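Removed from the display is one protein chain of the complex; every other protein chain stays in position.
Chains: A and B, in written order; residue numbering restarts at 1 for each.
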Amino acid sequence: MGLEAVLQKEGFLTTTIDAVVGWARKSSVWPMPMGISCCAIEMIAAADPKYDIARFGSEVMRFSPRQSDLMIVAGTVTYKMAQVVRRIYDQMPEPKWVIAMGACTSSGGMYRSYSVVQGIDQFLPVDVYTAGCPPRPENLLNALMTIQEKIGKTRARDFQNRSLAELEHSQN
Amino acid sequence: MNTKELIIERVKEKFSESIEEISDFRDDLCFTIKKDQIVNLGKFLKEEPDLQFIMCKDVTAIDWATRKKRFTTVYHIYSFKLNYTLRLKSNIDDDPPTIETVSAVWQSANWYERETWDMYGIKFINHPDLRRIYMPEGFEHHPLKKDFPVLGIPGSLPLPNKAD
Partner (left out) sequence: MDRIKQIYNDEKLLKKLQEDQNLTIEDVLENEMVINMGPQHPATHGVLRLVLRLDGETVVGIVPELGYLHRGYEKMAENMSYIEFIPHTDRLDYTGTMCNNVGYVLAVEKLAGIEAPKRAQYIRMIVAELSRIAAHMVAIGTYAMDVGAVTMVMWTFREREKINSIFDRIAGARFTTSYTRIGGVASDIDDQSIAEIVKFLSELEPALVEMDKLMLSNRIFIGRLEGIGILPKEDAIALGVTGPNLRASGVEYDVRRAKPYLFYNEIDFKIPTFSQGDCLARYFQRGDEVRESIKILRQCLDKIPNGEVIANSPKKVLPHKTEIYSKMEELIHDFMIINFGINPPVGDTFLSVENPKGELGFYIVSNGSGQPWKLKIHSPSFCNLQALSQLCKGAMVSDVIAIIGSLDPVMGEADK
């Protein structure tokens, strides 16, 4: 089964570094669960035995932004919270991705009010938007698979145009 | 004598001049009292052995927008002895609105009054720690006033710059 069956003798494969790195990256995404409100409960539900996010290699929820590469913004972001979300995003090491989980994170949703940011894409680069209020765990898993696809396609040159100082600054 | 009559009688004995209105809508007893007597009434209701309204459930306000006495503060207090929730109201007519704090009577009123200050801009005199509780420090408006728009005033709350 698997690779061993094909490579009966001491075989070798040729591939690109980018492909190997992309494959490794996408199979072990460590999410930073930015659980703010209702969606956070569904996010925990996605990690529970029924939905089991571990099947996608993402069960390692890191509450420290410095150890994670995917931020799941789960819940309504208010103006007061926006500063905090942005600060945590800045602390994550490159490369990093963002899932906007739920309607109010993506667009303000049902909260047309004075204190709610109408979509976190006003201050964060969002990679995947998830519909639902809150999305079912299946939908979150779907978002994760979408982002894995995107991560698998990243190439080293995507990060080359950034100066070293800039990268260093973002990691401090 | 049932609970309601007992409360009305006791309160009338002592505060007959300062009571402005007694209402009983849908079985919710409510006293409207003059602004300067609210602390005294609270103290009386809490300490009177027959009544013992020792728990303050809620403090809030109503903005009537067009009335001359624009704001009304509303207190909900509860007595374990009588198993009864009583409502007190007090109309405020000065501008900017001020009223004496009841946090000296009921400790829990501390945060409720902070919330009311944040939302309506009613100043509670002698409050130990009157800061905003929900909105960030430096925000200039009071959101639950009727002249504040639901969608807020653009630019009144800062947003971080867009990350690259």
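Heads up, the rule we're going with is that contacts are C-beta pairs under 8 Å (C-beta built on N, C-alpha and C of every residue); 3 or more make two chains touch, one makes a residue touch a chain.
Since the model is a prediction, treat every value here as computed from it, not as a measurement.
For the options A:Val60, A:Met110 or A:Met145, the residue in contact with the chain missing from this view is A:Met110. Taking the complete complex into account, A:Met81 is the one of A:Val29, A:Ile53 or A:Met81 that touches the chain left out.
Looking at chain B, the residues touching the absent chain are 25-26, 28, 30, 54-58, 60, 62-63, 74, 76, 80, 83, 85, 87, 106-108, 110-112, 115, 119, 132-136, 143-144, 148, 150.
Across the interface with the omitted chain, chain A contributes residues 34-38, 40-42, 44-45, 48-50, 63, 75-76, 78, 80-81, 84, 88, 110-116, 133-134, 136.
Convention: only the chains that are shown with their structure count from here on.
Looking at the complex, you find that chain A touches chain B at residues 79-80, 82-83, 86, 89-90, 112-115, 117, 122-125. Those residues of chain B lying in contact with chain A across their complex are 134-136, 143, 148-153, 157-164.
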